[in-house]
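Removed from the display is one protein chain of the complex; every other protein chain stays in position.
A and B are the chain letters, set down in written order, and residue numbers restart from 1 in every chain.
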Amino acid sequence: MTALIEARGVSKRFRQHKRFPGLLGAFKTLVTTEYTEVVAVSDIGFDIAAGEAVGYLGPNGAGKSTMIKMMTGILVPSTGTLSVLGRTPHLERMTNAREIGVVFGQRSQLWWDLPLIDSFTLHQRIYDIPLARYQDNLKRFSTLLDLTPFLDRAVRQLSLGQRMRAEIVMSLLHDPKILFLDEPTIGLDVVAKDAVRKFLAEINRERGVTIILTTHDLQDIETICPRLIMVDHARLIFDGELKSLRAALGSSRRLTLEFATDPGPLPLSSATLTADEGLRKHYLLEREDVSLVSVLSEVGNDRGLKDVALHEPDIEEVIRTFYQRRNAAALAS
Amino acid sequence: MLHHLRVLPLLVQMHIRSQMEYRGAFWLDRLAQILSYGSVFASIAILLARFETLGGWNFPELALLFSFQLLAYSLGAALSFVQLRDLEELVRLGTYDTLLVKPFSPWAYLVFSGLNIGYVGHVILAVALMAWATMAVDFNWSIWSALFFVAALISSTLLTAAIITMIGATALIWVRSNHLFAIFFGFWELTRYPLNIFPSGIQFILITAVPLALTSSVPVGALLGKPIPILGDWAGPVSLIAGPLWVLLAIAHWRYATGKYQGAGG
Partner (left out) sequence: MSAYTAFARSSFQSQLAYRNEVWANIFGKLVQVFARVAIWLAVYAGVGAATLVNGISLQQMITYALLGGAVMGATRPERVINEIGRSLKTGDISVWLLKPLSYPLYLFANESGSFLYRLLTQVFPTVAFTALFYGMLPPESLFHGAMFVAFWAMSFILLFLMSAFCGLIAFWLMTSFSLDWMFGALLNLFSGLMVPFWFFPEPLATLARHLPFGFVVYYPNAVYLGQLSVTQTWLYLGLGLFWTALFFVGVLWLWRKASTRITVQGG
C-alpha cells in the first residue's frame, strides 16, 4: 500500500546573489554576477501513512518550513520525488489544495478588518464546501475551541490565541485529509497552547486527519505526535517513535530526597549523588531496572526522610541528550 | 473557472467593506489626489497660455490627451497597481504562500481582494476634463470615431494593467520589484505629452518595451489625425491590439514568475 506522503531523496537548493560587506563592497555588489548556493533540504526521505500525526522538529534554518512548502506544493524540490495523496504537489497544486489544510503560525489568512465569520464564509466559497457540511463543521469546531462568542467580532479585535484557534478551525472546515501546521503555537499563552494541542490530538484520533506539524515547542510533539522526524542542517537525523527515542537515550530519572535534619553525606549504591544541599539531596537513577522502592529501602527509615520527588526526563532533556550524544559522536569521528 | 467567477464578487465586496471601515479619510484622500493631478494639468495650462502649442498640439487637444491617459491608467491600475506593488511585501513576509495553498488562482485572489476603489478620485477628474475636452477640441465626432475612442480606452486599460502586473510579478523572481515601478512612473509621466517631442530612442521605447504611449498619445493622436512617429497609419490598429496582446504576454510572464518562485528551475 502506498503511503499517503512519500518522500525519496528530496533536496532543495537556493541561489542567492552574493553580497559584499562594507561601503566599497556595496558598490561591488552593484556589478557582480556571483551567486552563493544555500542547501535548505538535503536528501530527505520518509513515508507517512494515513492517520498518522508526525512532528517535524529542528533548529532554525534546519529546513523545516522548506519541507512543508514542498509538501504543500509551494516549492519544487531540486532533486528527489515527493508524492502527497498520490500526486506530485506542485504539478497538481489546486487539486492537492482541496484536500489539504495549512496553518502558518506567523502568517494569517484571516481578513483583519472584517468579522471572523466573513473569513469563514469566504473559505466555504473558495473550497466549495456543501453548505450543510460547512455549518456542521463550523458549529462543532467553534464549540470545541470556544470560538462561538467571537464569530461576529472583527479579527483585529481578537487576541493572538483566538486568531490561531480561528485559523485552525478554518483549515479544517473543508474536511482535509492532511493538515499541515507550521509553528502553530508560537507566541501563544499557556492556556491557548493547551487548547490547541488537545484539539489537534483529538482531530487526529477521532477524525483520522493526518497531521504534520513543525515546531520548536517540544510539548506540542509530546501531546500531539507519537512520531517524530528530526532535521538538522538540512539533513534527516531521526525518524521514529518518540517512545523509542526516550528508551534509546536511557531513562535517567532525577530523584530528590528531602530530610527533616541533615543526615550527613549519603551515597547510595543504586543512584548517583549529583548535588548535596544538606537537607535536600539530588540523585540520578541511571538504570531503568532500579525501582524507587529499592532506593528508599536503602535510605532506610531512620534518617528522617521527609519527602521524595521523582522526575521523569521530559522531552526537552531527551532531545537535548540526543543532540549532545550526536555532537559528541561527530567530534569523536 | 466558473467556480472562480462566483467567488470574485464576494472578494471585491469584502475588500470594499474593509476599506469602508476607514471611511472618514477616504474622501479627503480622494480630494487630495484630485488636487494633485489637477495641479499638473494647471501647469500644462499655464505653459500653453504662454506658448499656445506643444509639439503641434493645442490646449484642448492636450486636455483630451491628459484625461484619456488618466482615465485609462486609473481603471487599469485599480485592477493591478496596489495589489502588485504590495506583492513584494507579501513575498518578503511569506504571506504570499498562504495564497498558494488555496484551490484558487493566486493572481485572481490577489487582484480582486484588493480591487482599488481609491482611484475613483482620478476617474472623477478624468471624466470631468474629458467631457470638456471632447467638446472644446476642434474635431468632428462620428459614431466610428466615438467607438474607436471607447475601444482604445479599453485596450489602454488592459495594457496598463498588463504592464503593471508584469512589473509586480518580478517580486516573485527578484524579491524587490518596486524600483521597476519607479521606471514605469517616470515613463508614464512622459506619455501625457505628444510622442513626437521626444528623441526617437525614447519614442521607440514608449511604443515597444514600455508601451505607455499606446495608452495615450498614440490612440488620441490617431483619432485627431496627428502624425504619429514610427507607427504612422498603423497607429490606430496598433493601439487597439496592444491591450489584448500585452494581456497574453502578462499571463505568460506570470506563469514564468510563479515557476521561478517555486524554484521549478532548481
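What we mean here is this: a contact is a pair of C-beta atoms (placed from the backbone, for glycine too) under 8 Å apart; a residue touches a chain by one contact, two chains touch by 3 or more.
Because the structure is predicted, anything quoted here is derived from the model rather than measured.
Shown as candidates are B:66, B:81, B:104 or B:198; the residue that touches the absent chain is B:198.
In the complete complex, the residue from B:5, B:49 or B:143 that touches the missing chain is B:49. Take subunit B: the residues that touch the chain left off the picture are 25, 28-29, 31-33, 35-36, 38-40, 42-44, 46-47, 49-56, 174, 176, 178-180, 182-183, 185-187, 189-190, 193-194, 196-199, 202.
Just so we're on the same page, only the chains that are shown with their structure count from here on.
Those residues of subunit B that touch subunit A in the complex are listed here as 3, 6-7, 10-11, 14, 17-18, 21, 93-95, 97-98, 100-104, 262-264, 266. Subunit A meets subunit B in the complex at residues 12-14, 69, 72-76, 78, 90, 93-95, 97-98, 100, 102, 104, 106-109, 111-114, 118, 121-122, 125-128.
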